[in-house]
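Incomplete set of chains, arranged as in the complex.
Labels run A and B following the written order; every chain starts at residue 1.
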Amino acid sequence: MIWDFTGQKATSRHVPGVSFTGIVHPGLMGTAPSADLLATWNRREQALIDTDPDRVPPLALPPLPQDAVLGSLQGADLERAAAEAARTAPPRENGGNQDIKNFTKGSRVFYPVFVDGAKLSMGDLHFSQGDGEITFCGAIEMGGFIDLHVDLIKGGMQTYGVSENAIFIPGNVDPRYERWLAFSGTSVTLDGEQRYLDSHLSYQRACLHAIDYLTTFGYTPEQAYMILGAAPIEGRLSGVVDIPNSCSTVYVPTGIFDFDVEPSASGPTRIDPGQGVPRSSF
Amino acid sequence: MIWDFTGQKATSRHVPGVSFTGIVHPGLMGTAPSADLLATWNRREQALIDTDPDRVPPLALPPLPQDAVLGSLQGADLERAAAEAARTAPPRENGGNQDIKNFTKGSRVFYPVFVDGAKLSMGDLHFSQGDGEITFCGAIEMGGFIDLHVDLIKGGMQTYGVSENAIFIPGNVDPRYERWLAFSGTSVTLDGEQRYLDSHLSYQRACLHAIDYLTTFGYTPEQAYMILGAAPIEGRLSGVVDIPNSCSTVYVPTGIFDFDVEPSASGPTRIDPGQGVPRSSF
């Protein structure tokens, strides 16, 4: 999937009719865990894995000693560290791979500090991403650099009651959208099974409704999925207390489409999805 | 908990230092289910209840024949309907109690239709609510009326691939906030148990982090909780794919506080929570 940048805008030869301004951000940023915190991670994630160790895909990913890249460590130190070093895929108490789409230029973030020197690190630069990064690798990855400034609030974790997880103040410069098409979902599986207040599922259902909807305009399901993963869509927890259904919503800015994407009595405008197949087959 | 309205603004004698513009909306709106759809609801919700029938609180609430209010129905019809009529608490395929905070004045909503005449109904007017209505009854309820206009898109469900759940376009008039304080959470329980991509839990943890933070300014945990339930906070699904942790975030607009609520090296401004107890006890 290729996205082309023109100034602050992204378009794709693979998704006709869509263009949006990127909200650039690092997918991953955080401080280093203490040895205790690292041990906690490994223990609790292994406990989860142990509930269904043969599951595909797995429930979590334990340390992977083979080919571990660990700086200048060698010998026994290398072996010990490789055996306990956490993968960076998930977000955790230290920040990490939070993939927060509005954590963009001009943001200020407050991380807890667990070791001397904090050992702040960052990476995984995204040109743009929808809330949730629902396509997993569907954020638009890019090269780049970050120019940042670091302050220290001594005792800040205790002073502000922050034992874990980042607090941040997003920058004040985002693309401006006036109109959104919002899809809702509840915590019932595609097979019709009722789940109890499962907001993960209700967001998935909201996204699937958005995909179903966009395909009526001519997009393939894959294209619609890619739009939700890459464009600045918003994923909201709308209702989390009305048993047994949670309600999640996904907001798609209509201004990213160069055609009228709203429902009307005249039916959807059909676009050419550019997939080399007749439109009638969709 | 009392909120006082002044024009479009709400303040509370029970939560000092906070004032915000309401985003008025109906918590509940939707069409009537068909008999088949109603049967589906009862079947799947009962199946959930049956997994843990003695749970307190219950997993779901089945029809409650006693004292059911069913219009002019009488006799056997009343008994039959009372035994199968769904409670209106949860959102479902027909819309219902979605509690979507931005479903406000000027919105346009598209509901699926399951019976002749659609039987659109609505209610549960809110002056304001945070995403998720996390306090359950913490939205600011109010009396009011709705002036609306109804159109029909014949065959719209098929045309637009909408088999269930509402699509809506929010109105273009919301309070404008420039600065947000955002808290993140992951899907690890307070007891340290790792859950698999549980965005409901990660949102709960984000909210708890926000509450912990606000108490360092002098609020009681209950006051902080009420702020999150009533003010126009945003709940976002930030990361949903990085096993085993999802990342949710809650955004609190700093402009709703009449003091500086951001972290700084000088520590939190202490407000008087107005609870008739010395501040030092918090």
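Keep this in mind: contacts are C-beta pairs under 8 Å (C-beta built on N, C-alpha and C of every residue); 3 or more make two chains touch, one makes a residue touch a chain.
Computed from a predicted structure; not experimentally measured.
Undergrad: Please state: how many copies of the shared sequence does the complete assembly contain, given 2 in place?
TA: Spelled out: 2 chains shown, and the full complex contains 4 copies.
Keep this in mind: only the chains that are shown with their structure count from here on.
Undergrad: Under the stated contact criterion, what part of chain A meets chain B in this complex?
TA: Residue list for chain A touching chain B: 40, 44-45, 47-48, 57-61, 89-93, 95, 97-102, 110, 131-136, 151, 153-154, 156, 159-170, 172, 178-186, 188, 192-200, 203-206, 209, 212-213, 215-216, 234-249, 251, 254, 262-265, 267-268.
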